[in-house]
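Heads up: the structure comes next, in structure tokens.
Only one protein chain is missing; all other protein chains are in place.
Each chain gets a letter, A and B, in the order it is written, and its residues are counted from 1.
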Amino acid sequence: MLELQGLTKTYKTGDTALSDVSFSVPKGQIVGLIGPSGAGKSTLIRCINRLVEPTSGRIVLGGRDLTGLGVRDLRAQRRRIGMIFQEYALVERLSVMENVLSGRLGYVGFWASFTRRFPPADIQRAYRLLDRVGLMTHADKRADALSGGQRQRVGIARALAQEPELLLVDEPTASLDPKTSRQIMRLLVEICTESGLPAIVNIHDVPLAQQFMQRIIGLRAGQVVFDGTPAQLTESALTEIYGSEDWTAMRKGHEDDKDAEADALRRLSVLPA
Amino acid sequence: MTTYPTTWRRPPQIFTHRGWRIGLQLAALIYLVFAIGTLEVSWARIAEGGERGMRFLMGFLSPDFSSRWRDISQGLIESLTMTLTSTVVGVAISIPIGIGAARNVAPAWIYAICRSIIAISRALQEIIVAIFFVAMFGFGPFAGFLTLSFATIGFISKLLAEDIEDIDEAQAEAIRATGASWAQLINYAIQPQVMPRLIGLSLYRLDINFRESAVIGIVGAGGIGATLNTAIDRYEYDSAGAILLMIIALVMVAEYSSSYLRKFLQ
Partner (left out) sequence: MSDFPASWQFRSPKARLALWFGWLCLVALFVWCWQVMNERTIWMFVQDAPKQAADIGGRMWPPRWSYLGELMVPLWDTLNMATLGTLLGVILAVPVAFMAARNTSPFPLILRPIALFIIVASRSINSLIWALLLVAILGPGLLAGIIAIGLRSIGFIGKLLYEGIEETDIRQVEAITATGASQAQVLNYAIVPQILPAFWGITVFRWDINIRESAILGLVGAGGLGLKLQNSLNTLAWPQVTLILLVILATVVLSEWVSAKVRAAII
């Protein structure tokens, strides 16, 4: 269970990215975070594991306040939070296995990690996760030899290797094509439901959010302006989040895509087989 | 329910063959033992050196600029004049050689000649060239000037030639198509494209030439290096420290101003 209380972040440049954000995420819930560009979605996610230091407010994960922890305690708490990044953020020159095992770094000492001698249980878990995301045969490949979708699967395996109590996901599909995006989202949702893992998924694509999320939070200019189920996310709610102009443009873009797709299909169908 | 392996070793990255890997490590170890074994270290001499080292360090920390100021200032002026004249002359000579060494504008025989000049200039080290020029032209800054000019030619011509070979062929084609002569081609198609780079390179070389001018003095080619050599020979470590600090400061000034100028000119 994660609880945010009055979270505020003002960057050194004076941008207030978050102002007084409060909500809680119960066990097993998958929350989609939507909002226009610059609304503060990434900032919110990065504040939770303190990659970005919040200006004020409290972050409580399973009864522990994460704000104001010292370096050592912060390390121990960060292991409880898995993070998945938009551009995968794998260490490109390490092997897939090393990338997955790096999720255990918070648990093993420096020497063991330096010599790559992880405990047998960790290695077993890493293999199981690689199998789960369908990359068993790629364990000894270098990460930069994988495709985008495969890299994101490694990213998922790395986050899960931490045995987290919370998953933070920052635009997991923004660098992927629509089909792979769906596959990745489905995998994420399956894994979360299997183990009752709560997740906050920052996502650009509204239809994708509506399809996969149980709850949606809309952020605008650093403030929560919507909090409800996908069914409650009506036209007017979306206009409230994105502003009327942006939302119309977005929907139009979407329809254009659909039109183009339909058009392409039509053309293909008239081609001689 | 499948069971997963509990062991994993990081696969070797470069030498995948086990024998090779171990052989190589062993060879490196044996080499190290031998190489260190052939060092003849005289510990008595080093112990004595400790005290001298301290004196030098003290000299570095409390440099003495004044007692040898005449020598130092003379050496500096010599070094600076050597640096500037050799860069200007070296760059001026480098331009025709660089053009001649560019495959896309020069005929084959000129290309061969210019490339050999570049190869010779680059293969011979400044110090060795300086030794010969000192033997031929006598001690003093003139030998240093010749040495640095010679080294500048290899450096600038090579980079200039590479730049010319890299130019946008489309522009050169366009000029050729107007029926321009060879000289016009150089003037209109090549020069505008490589000029900014050439100025940048010259400034960079100016910086290098100053550093080198401090060295070639050791073999008699004048400049601050000669002054430094004398100071160390006389065990005047405080003067030597002063000279070294001035070299460091001047190199820093040269580096910053040359990178600033390069930015300004671009």
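The rule is simple: a contact is a pair of C-beta atoms (placed from the backbone, for glycine too) under 8 Å apart; a residue touches a chain by one contact, two chains touch by 3 or more.
Keep in mind that what you see is a predicted model, and the values were worked out from it rather than measured.
Asker: Quick check: which displayed chains does the absent chain contact?
Answerer: A, B
Asker: Return the single residue from A:56, A:113, A:210 or A:239 that touches the missing chain.
Answerer: Residue touching the absent chain, from the options given: A:113.
Asker: Of B:26, B:46 or B:112, which residue touches the hidden chain?
Answerer: Looking across B:26, B:46 or B:112, the contact with the absent chain belongs to B:46.
Asker: Quick one: say which of A:78, A:125 or A:153 touches the chain that got left out.
Answerer: A:78
Asker: What chain A residues would touch the chain not displayed?
Answerer: Against the missing chain, chain A presents residues 49, 51, 75-79, 81, 83, 85, 87, 89-94, 98, 102-107, 110, 113-114, 155, 158, 162.
Asker: Write the list of chain B residues that the hidden chain touches.
Answerer: Residues in contact with the chain left out: 31, 35-36, 38-42, 45-46, 48-49, 52-53, 56, 77-78, 80-82, 84-85, 88-89, 91-92, 95, 123, 125, 127-128, 131-132, 135-138, 140-142, 145, 191-192, 195-196, 198, 211-212, 214-215, 218-219, 222, 225, 228-229, 232, 235, 240, 244, 247-248, 251-252.
The definition used in the following text is that only the chains that are shown with their structure count from here on.
Asker: How many angstrom lie between the centres of chain A and chain B, each centre taken as the mean Cα position?
Answerer: Distance between chain centres, rounded to whole Å: 51 Å.
Asker: Taking the complex as given, what residues does chain A use to touch chain B?
Answerer: 95, 97-98, 101, 116, 118, 120-121, 123-124, 126-128, 131, 139-140
Asker: Taking the complex as given, what residues does chain B use to touch chain A?
Answerer: Result: residues 2-11 of chain B touch chain A.
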